[in-house]
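The complex appears here minus one protein chain, its other protein chains still in place.
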Amino acid sequence: MTVQSLYGVAALVAGGIAYLLPFLPPWLVTIIADVVFGAILLAASMINTIVLIWYERKLLGRFMDRRGAMHVGYAGLLQNFADGLKLFRKNTYKPREADSLGFYGGPTAYMVSSLVIFGILPISTGWDNGSLPLSLLLALVIFSFAPLFIFLSAWSSNNKYSLMGGMRSAAQMIAYEVPILIAVVAVVVLSGSFDLTTIVSEQRNYWFALPLFLALIVFVAGMLAEMERIPFDLPEAEAELVEGWNTEYGGMLFAFFMLADYLRALIGSILIVLLFLGGWTLPSYVPAALTSFPLAGIFWFMVKTYLVFGVFVWVRASLPRVRTDQLLRVGWMRMVPLALVSVLIAAAVVAAHCLPVLGCVPGLGS
Amino acid sequence: MAASTEPKEGPNAAFLIVKPMATAARQFVKSLVRPSTIVYPFERLEDPSFREEVKVESGHPIGVGPIWDNYRGVHALNIATCISCNLCAFSCPDLCIEMVTVPGGDPKHPKKCPQIDYGKCSYCGFCSDACPEGCLSMTTRYELSTPNRSEMIYSPQKLHEVFERKLPMNPIRLERPENEDAIRLDAPLCIGCNACSRDCPTSCITMVDTPKPTAKPGEKLPRRIWKEPVINDSDCVRCGTCISVCPKECLFWGTHP
Partner (left out) sequence: MWINMGPQHPMTHGLWNLRVKIEGEIVKEIDPEMGFLHRGIEKISEDRHYNEVITLMDRTCYVAGIAWEHLYIQAAEQALHVTPPARALWIRVLCEEMQRIASHVMWYAAFVQDLGLMSPFLYGMRDRDLLLDHFQSFTGGRLTYEYMRVGGVRNDLPPGTTDRMRKTLDWLMDRFVEYDRLCMGSEIFRKRCDDLGVLKANDCIAYGVTGPMLRSAGVRRDLRKDRPYAIYDQVDFDMAIADSADVTGRYLVRMEEMRQSVRILRQVVDWLDKHPGPVMAPNLPRWLGAPYAPVGREGYLLKRNYPKGVGLSAIEEPHGEANAYVVNEGGEHPYRVKFRSPVYVNLSAAHKYLVGYHVADIPPIMGSVDVCVGEVDR
């Protein structure tokens, strides 16, 4: 038996346990398989997140004419684990007037809501963690929980900087949800499905980035705002708001925010790869040798994801932060119309498929 | 005559962010080869590999070569040549130099050498400029961190250890002006007490006999020892010790003879 999928691995482990302990009822074995699956997902996402932080530190270092972390582990690969250990050992301090539920619940919910999305995202054909018909919509819905939790933790910190950061965060995320969703509509129009697996398989002939370049720009800008990265990191603008909404947090709670931020950055990159850059597939005209080795799907997927994140780092290294009013103005007055135009383009491409003349253009026929 | 301050690099309206991103990317490619930083505890600016090169042209501004030696760091003290003249302690603006006794002097006149409190020192270099024998000078050593404050006080022996490491020392020394002021004697005030000669660190003061005048009738000779200091000007380091120990204020700074 060859293990085709991640869930297959989990089922194999659960099967092994069931073989050793034959008295277990079948429903318990199913639950064990689910738990193992979740644990693997959790480990994979956390390791990726930490490697992502390392990757950003190294890239940013070279952009700034320095080296980045380099002493703990090979090329500083273990530096983030050391940092995490240090944060873990630190005392968690709560301001006296802070609201306990919001102060502790906010970061936790923020972290959990970011982690949940990993259960939905397909990574490659084998990574079929349940092919949901509306997985794209579900992922975006969970992704947009974040402003609520950020605002919750900001408000309950009882700090003026935190409150301002939380306000900015809420305003900015809500403003950029709209163009993101409209840009996604363009993708949905073109692929005809809300299922991420289907969207990827629809890109076997050409990546959606080509016809929907405008939507890609809107989506990338929106994702930058959602991830709160420079140039859109006003909620944590350290120049005026110390650390914005996580000013009062230290120790492991801060580590939660930090990890969740990078989790969301990873999710954003993955969504861009899935929606616009063909996911784990390469265009059909590349040599088969590139796609036929074992785990080729995951390999190409990770390469694309990290390249997309590299672009985010590049932007961070070369652009200053924008101001709140400018950000909102760009969001509502530039991004929304651009997104609408890209929906029109998607519709036109779909319509072109119906025309007999264009239908025979190679790459456009589906 | 005003220079034009028009922006030399305007933003290109069509490509809003292309120029800065291209600049950052160029820097990225450059620093992939070798970033401008050095890995400090493992590489040092004073390493021989950095000393000889002026890396300006290559785009890596690391060090300016052998002139690193001018750096004013921790002092090195050669106890053997120190003459206990006290000039370093006199010249210190922060009063961080204290003259402490070191073994080796004769019991009557114990040898005193500077002890430096680096918690106070401002590294101005006045002490090494003032040192007439060149035995106190500043080295390129700059690492002083220590977990407790008392270790910031460097005894003469510790400073001598720094000296024995033969670190590069500041090669630029001040030259004494040719017509430097000299110690002069106001002879009628002198009582021949020998204090200046006794305390002179360079032993350049010798007491010579002065003829005792014969008292005229009715005149009373001053009560004094009939000796007078003679200063060997070429050996004098102008430390002023004789002036400060003179009980009668008969020594003073005067113009060069």
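The first chain written gets the first letter, and so on, giving A and B; residue counts start at 1 in each chain.
Just so we're on the same page, contacts are C-beta pairs under 8 Å (C-beta built on N, C-alpha and C of every residue); 3 or more make two chains touch, one makes a residue touch a chain.
Remember, it's a predicted structure, so these values are computed and weren't measured experimentally.
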Report summary line: Filtering B:110, B:125 or B:168 for touch with the omitted chain leaves B:125
Query raised in the report: Touching the left-out chain: which of A:13, A:60, A:252 or A:311?
Result: A:60
Report task. Please give every residue of chain A in contact with the chain that is not shown. Result -> 60, 63-66, 160-161, 164, 230-231, 233-234, 237-242, 316-326
Requested in this report: Could you list which residues of chain B touch the chain missing from the display?
Outcome: 1-13, 16-17, 19-20, 22-24, 27, 36, 54, 56-57, 59, 61, 63-65, 67-68, 70-72, 86-87, 90-91, 93-94, 122-127, 129-130, 138, 170, 172, 174, 177, 179-181, 238-240, 243-244, 249, 251-253
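Simple rule for what comes next: only the chains that are shown with their structure count from here on.
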**Report entry** chain A and chain B: spacing of chain centres that average the CA atoms, whole Å
**Finding:** 61
Query - Residues on chain A engaged by chain B in the complex (per definition of touch) - result: 59, 61-67, 70, 314-315, 317-319
**Report entry** Partner chain A, residues of chain B touching it in the complex
**Finding:** 17, 20-21, 23-25, 27-28, 30-32, 35-37, 39
